[in-house]
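Selected chains only, in their assembly positions.
The first chain written gets the first letter, and so on, giving A and B; residue counts start at 1 in each chain.
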Amino acid sequence: MTDVAKHLRLTHAGALKMIDAAVAKAGEIGVDMCISVVDDGGNLLAFVRMDGGKLLSIDSSFNKALTGVSGRVPSGGVPGDVEFKLAHATSGKLTNLKAGLPIYVEGIVIGGIGVGSGTGEQDLEVAKAGIAAIGAGYEP
Amino acid sequence: MTDVAKHLRLTHAGALKMIDAAVAKAGEIGVDMCISVVDDGGNLLAFVRMDGGKLLSIDSSFNKALTGVSGRVPSGGVPGDVEFKLAHATSGKLTNLKAGLPIYVEGIVIGGIGVGSGTGEQDLEVAKAGIAAIGAGYEP
């Protein structure tokens, strides 16, 4: 039946587990973050803005998550000559900021996580902690 | 592993098969239509506007498909006292027009189809033809 294919989906229990682990990691680092988890359709599954999370990181963390799930690779690797072309053509959704990761389980992308408010490296560390919490990866 | 659940997804081959069958049914009826097929995240998978399809049915067919996949029941059954409240609260995405159907396979909603440009009944007949084309249903 080629009209329909087997797939996997991220549950809300899984998404909240990711949020909790990301919050814990942000606490360790000492930088409050905004953390967005989306499903594989780019729709918000879970979110938290920590006390010191930046207001505008609500949006950027979401767009990072979208970018991760859409491109199926960590955000930040788009070549400089097309980076802003893509940002414009997607109303800013496709971002070349770091810390937007696809969530891979059994080789399938089931969602994305995006983190913002710290440096790119801090954000990325928190995003990775979220993914690790459910035993997933950010590569196939 | 409760973080991740088994799921099914509609392929583009399936979506195009739905489009073709819906176009054929619209031809039989003699009313050109706009036909939108979305995945279970409400993202467009396939679309066609037939020659006589109405310009504004591009949007309404999409919102019908969204409504079907979101509510998991055929569109049009929302009670009159909340219909416009829901339309406003969702920026018009939740529509109480007929002919937005969820696509059920093995009891799971894998997408939605929305059809517009005819009467509600004509639109619905075309939407049903799309669903029948892949052996799916619009009820669990």
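As a convention for this text, contacts are C-beta pairs under 8 Å (C-beta built on N, C-alpha and C of every residue); 3 or more make two chains touch, one makes a residue touch a chain.
Note that the structure is a prediction, hence the values are computed from the model and not measured.
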Copy count for the complete homomeric assembly [2 present here]: 4
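The definition used in the following text is that only the chains that are shown with their structure count from here on.
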Fitted rotation between chain A and its twin chain B in degrees, CA, nearest 5: 180
Distance between chain centroids, defined by C-alpha means - chain A, chain B (Å): 29
Complex interface listing, chain B residues touching chain A: 1-11, 13-14, 17, 39-43, 105, 110, 134-136
